[in-house]
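Pasting a structure below so you can have a look.
So, subunit A:
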Amino acid sequence: MHLKTLLWKDFRHQTGFLVGAIVVLLIPYVIALGAYIANYFSDQRVAEGLRFYEGASIADVMLASLLVAFFAGNAIAGERSDGSAEFFSYLPISKRASALSKLIVSLGLVVIILTFCIAVPFMFWTSGSASADRPNASEARVFLATCAAMFGVAWCASSFVRSATYAAATGLCVPIALGVTLALISDAGFPSAGELYWVLASVLGVAGVIAGTTYYIQRVEP
Partner candidate 1 sequence: MNDNQNAIEIVDLWKRFGKTSAVGDLSMRVEPGRVVGFLGPNGAGKTTTIKMLVGLLRADTGSVSVLGLDPFVDGLAVRQRTGYVPEKHALPRWMRVSDAISFCRTFYPTWDDKLCDDLVRLFALDLGKKVRVLSKGTQVKLSLLLALAHRPELLVLDEPMAGLDPLVREELVDGILQTVGNHPRTILFSSHTFADVQRLADEVAIIHEGRLLTQCSVEQLLTRTKRLRAVLADGATPDAAPEGTIWQRRNRREWLMTVREFSQDTLERVRNQNRLENIEVIDLSLEDIFKDFIRGQRSTPCT
Partner candidate 2 sequence: MAVNPDSHIPLYEQIVDHVCGLIAAGVYRSGEAVPSVRALAMELHVNPNTIQRAYQELERNGFVHTRKGLGVFVAVGGIGSAIRQTETTIFNRFVDGIDLGRKTKLGPARIETVFRRAMRAGKRSPGSGAKETRK
């Protein structure tokens, strides 16, 4: 199946986005450092300086969920926009192997980044020094379902369009639209609608991956 070579290629293809992701994730910590230093020299010093880093780590978790859409969106569409998709299309590479490799790489990167990002605030929560409470099961469900939906929708869009950013934008907007709609419906008098969110978002995610993969495999045009 030559999977190793494909994995190398797809990883190298995502390298640019990976570097960008790391930079984005560092920004909250840079801001936190600045706040920490300002706090240190200010008159109204806050005792717990670590609060700033805790805040940054939670910001990172939010950012990571958005980055999910970019990795998924770049996986297929990114090769079309830089032209290399056409090159790979006339090599004897099976579409199935190609799809699998892309899925492994983008999903793998997403899982690794999310794990790292969740690990930091997790340390705060378990050490007992956290000011915010650990999220409950419901909040965790909503968060993970949102990540899944962003990945799935961006992946599906990526298989159809020729621009990585378009695909990523779709991956961001659809779950947000879903969440907002359900929240409004919930406010309007159907509180159970809010509960539905994590189910629908998860289904959206899984369906997106299946639909996108199926379409990509049968599509002739690179």
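To be clear about the criterion, a residue touches a chain if its C-beta (ideal position, glycine included) is under 8 Å from a C-beta of that chain, and two chains touch if they have at least 3 such contacts; residues count from 1.
Inclusion criterion for the candidates: all candidates are chains of the complex that A comes from, given by their letters.
Predicted model only: the values in this text are computed from it and were never measured.
When you check 1 or 2 against subunit A in this complex, the one that touches it is 1. For subunit A in complex with candidate 1, the residues that touch the partner chain are 2, 5, 9, 12-13, 15, 82-87, 89-94, 220-222.
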